[in-house]
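Below is one structure; the comments refer to it alone.
For this depiction, one protein chain was excluded, whereas all remaining protein chains were kept in their positions.
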Amino acid sequence: MHNMSEPVVHQHTAPTGFIRKYVFSLDHKVIGEQYYGLALVAVYIGLVLSWVMRIHLAWPNAAIPGLQLLSKTGAPGGVLTPEYYLQLMTMHGTIMVFFVLTTAPFAGFGNYFLPIQVGAEDMPFPHLNMMSFWVTFVAFCVAISAFFVPQGPPLSGWTAYAPLSALGQVAGPGQGTGQVLWAVSIALFCVGQLLGSLNFISTTLDMRCKGMSLMRLPLSTWAWFITSCIGLTAFAVLMPACILLILDHVAGTSFFIASNLVVNDQLQPHAGGSTLLWQHLFWFFGHPEVYIAIVPAMGVVSHVLITNMRRPLLSSRVIIYSMVSIAFLSYMVYGHHMFVSGMNPFSSLAFSFPTLAITIPATIIVLIWIGSLYGSKLRINSASLFALGFVSMFVSGGISGFFLAQPSIDILLHATYFVVGHFHLVMAVAALFGIFAGTYFWFPKVTGRMMNETLGRIHFWVTFVGAYCIFMPFHYLGMAGNVRRYQAFVDDFMAPLMPVHKFITIAALITGAAQIVFLYNLIHSRFWGKTAPLNPWEATSLEWSTPSSPPPFDNFGGKLPVVYHDPYQYGIEGATNDFVMQTDPAQINSPRDEK
Amino acid sequence: MAKLFAVTIIIIAIASAVPIVMHTWEPPKDISVHGKLIDEQFSETMVEAGACFLAAQLILGFFIWKFSDRPREEKIKSFPGGARGLVAAAVIIVGAEVMALGAFGTKAWASIYFTPPAPDATQVQVQAGQFAFYFRYPGPDGKFGPIHPEQISEATENFYGLDTTHDPDSKDDIVTAEMAVPVNRDVHLLMHAKDVGHSFFVRELRIQQDFVPGLDLSVHFTPTEIGRYEIVCTQLCGLGHYNMKAYLDVMSQQDFDAWLKKQAALQ
Partner (left out) sequence: MATTVHEPPKVTRDGPRPPSSSGGGRGSSSSPGSSLRVEDSSPASRTGVWVGLAAITMTFAAFTSAMIIRQGSSYDWQHFTLPPVLYFDTAVLLASSVTLELARKRVGAFLHGSQTQRSSGSTFLWLTLVLGLVFVGGQYAAWLQLRSEGLYLATNPSSSFFYLFTALHALHILGGLAGLTLVLWRFSKPRPTLQVSTLSTVSYYWHFMDVLWVYLLLLLWARI
């Protein structure tokens, strides 16, 4: 069956037994679903945390019923203490960035669909793949356990700047055990992602079926491949940073803690460490991380848009080259998080130019998307709505980045709500829209059932309008001087801005409620949704050529596909429909058909 | 539904632009010498970013309106110029605009960071610690006495750990909880972190700079308007971060001298 010197370690026979099938599965599809499930749990935890934060910001003295059950000291009578606000904020960021935005679009969809889209039966290292999920799962459990230690989770933000994060309990509640658990969790997460990247890269390079050249890969596959390359270098730097942080906590070292620090009138025993070292290591990871969050979404959105426009993009190659440029540039820009950090001001200027330059490939991608809409035959459904919504959100969020890329303007906007608005629009909203688009699009293939289209559209409308209502005002707040990471605003300066905060909170609660509609739709359709045809979107890529939905354990029912075309042969005259599948041997005289 | 979506995008785009155009929420008035360059940069960026934002969203909406619900027999058309034209547009128009703004923006940055403080600048040191700012003036001898970290004590209000018995330079140092400076004179602000990372932000001054534990750095600026302004901490420093603020009083030279004398008497 395989034309290889040695068989790949995959199951020749279908797995049996509940444990092997659903728990410790070697099947990339199950692993993908497990990752998606993990992200689903994480996102609702993160969402609830954001509600608590938003309610507290609008009404600082409000008692949130039930919160005292989570922490008697952190929320006595349900009213958040200042430290607990920061602790919840830290966990909100950590859970969302790591366990949602890195997990779902990349590990979730990627694990499920990358092997299928390249025409493979599975990934080449299924045991490592299984390990990558379970390590990530353990990392999640360790992170959540921080809620339940006596002083609670750390309060240093998802960015965990030293020395606040390194000094230990003396620096604040949650900074002892909570911070160590955080660091352990993140270090484990890095390991899980590195194992995943290994599989993604090997699958893309070495497991493609006959006829599947690199240029015939769907854009979603390219996106996952590029993301895994970024992840390889990024996570491999965050892990050392976390190890050094843990050592500063438990071993008395001073990697990040400078000399002569006095906390609570006590001279700290550490000496000689470098405060900025943490920031350099963290942001060297941190900036590529945001591209890890967005590039898969770009791939999914391209894929979904093409299918629903019934035409290929003006140029897939340009999209691929642009994504590669973004990945490449992403390593040169990290200092834009540190413009006013105290690093050499020349460095700040140096970092600002690649940051501005990265606008160019991002703009190219957006222009190609919008330009491809021209003359297309756009179909509207939940998936395409979210894909189009992504384009709008990405434009909005990306443009606010343009302000922050300039050090002189950053003086005014750094650490204000402008930054929070920017990153929420591009990550929380745009990347999330990518996840939603992928979900609505691929649900029929994964489950064999259709999601409810009416509920999908309701979900879309409330989320789209709601997200703008929440995050656009953040920019105005930031411009007006609203500082971030404050648990409450206690002075006259902020008084005129409080109505804006209340508006945002109400919008957040309504938008959050729409996500319950999504969850209901997901679960209900899983079991009682309408049976889906094999290729409900009339799409061309390999996942739609599997003999069943969900695909059989070896994806293609015993016979690997042979590919004759690139994945985006839409708008074909003379075809039975307006598309030709990748596996269809029909010859096409299209200049655009990639070889 | 496509047309409704198209209209929604356009409405949201225009609605987002309204507060900007109407100047509803704006940075507080600039009171510094270098701030003018920053504000100009900001306005220029807003115009260009705003134009790109509106153009992209409006065209997106328009294309969704025009190219949805088309009959099956319609042919697919390609955008004139194709991918090549768009790449050229992105690189030449957007690229040039973006890099130009970056290049021009270096002037504003340089005016703060690549110029030395004036020789007659008012010297002030600020120490950031959980959760307050304390300021120190060098006194008539113009010298700051050394900081003894082991002697820092909130309890005895020896915020800087000064040893006035053994260090002659410390004797005339003036430590205050509020910062006052004379107007229209350069201020040389020395920044010292006591415990963790903090940041010094005065919106009106257009100055924001992190404190770095272990690294004593400084900024300089010239305030141009008398008034009372908030100094807020903008780097997460612990549970009291939201409440960590002080006030900057910009006064006439006369008033400042009087204030300093009064503060000296209180030491």
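Just so it is clear, A and B label the chains in written order, and each chain counts residues from 1 on its own.
Assume contacts are C-beta pairs under 8 Å (C-beta built on N, C-alpha and C of every residue); 3 or more make two chains touch, one makes a residue touch a chain.
Source: prediction; values computed, not measured.
**Student:** Just to verify: which one of A:26, A:116 or A:244 makes contact with the chain not shown?
**Tutor:** If we include the chain that is not displayed, A:244 is the one touching it.
**Student:** Looking at the full complex, which residue from B:61, B:214 or B:238 touches the chain that isn't shown here?
**Tutor:** Candidates B:61, B:214 or B:238; residue touching the omitted chain: B:214.
**Student:** Write the list of chain A residues that the hidden chain touches.
**Tutor:** 3-6, 8, 118-119, 124-125, 194, 197-199, 201-213, 232-233, 235-237, 239-241, 243-244, 247, 251-255, 258-259, 271-274, 276-277, 280-281, 284, 375, 562-564, 569, 571-575, 580, 585-593, 595
The definition used in the following text is that only the chains that are shown with their structure count from here on.
**Student:** How many angstrom between the C-alpha centroids of chain B and chain A?
**Tutor:** So the centre of chain A lies 30 Å away from the centre of chain B.
**Student:** Spell out the residues on chain B that touch chain A in their complex, using ranges where they run on.
**Tutor:** Residues in contact with chain A: 1-2, 5, 8-9, 12, 16, 19-20, 24-28, 37-38, 41-42, 45-46, 49, 52-53, 56-57, 59-60, 63-64, 67-70, 72, 74-79, 82-83, 86-87, 89-91, 94-95, 98-99, 101-102, 105-106, 108-109, 112-114, 129-130, 147, 149-150, 152-155, 161, 193-197, 199, 201, 203, 206-215, 217, 230, 232, 234-243, 245.
**Student:** If you look only at chain A, which of its residues touch chain B in the complex?
**Tutor:** Against chain B, the touching part of chain A is residues 81-83, 86, 155-157, 161-164, 167, 171-173, 257-265, 267-268, 272-276, 309-311, 313-315, 318, 340-342, 345, 348-349, 352-353, 356-357, 359-360, 363-364, 366-368, 370-380, 385, 388, 391-392, 395-396, 399-400, 402-403, 405-409, 411-412, 414-416, 457, 464-465, 468, 472, 476-477, 479-481, 483-491, 493, 497, 500, 570-571, 578.
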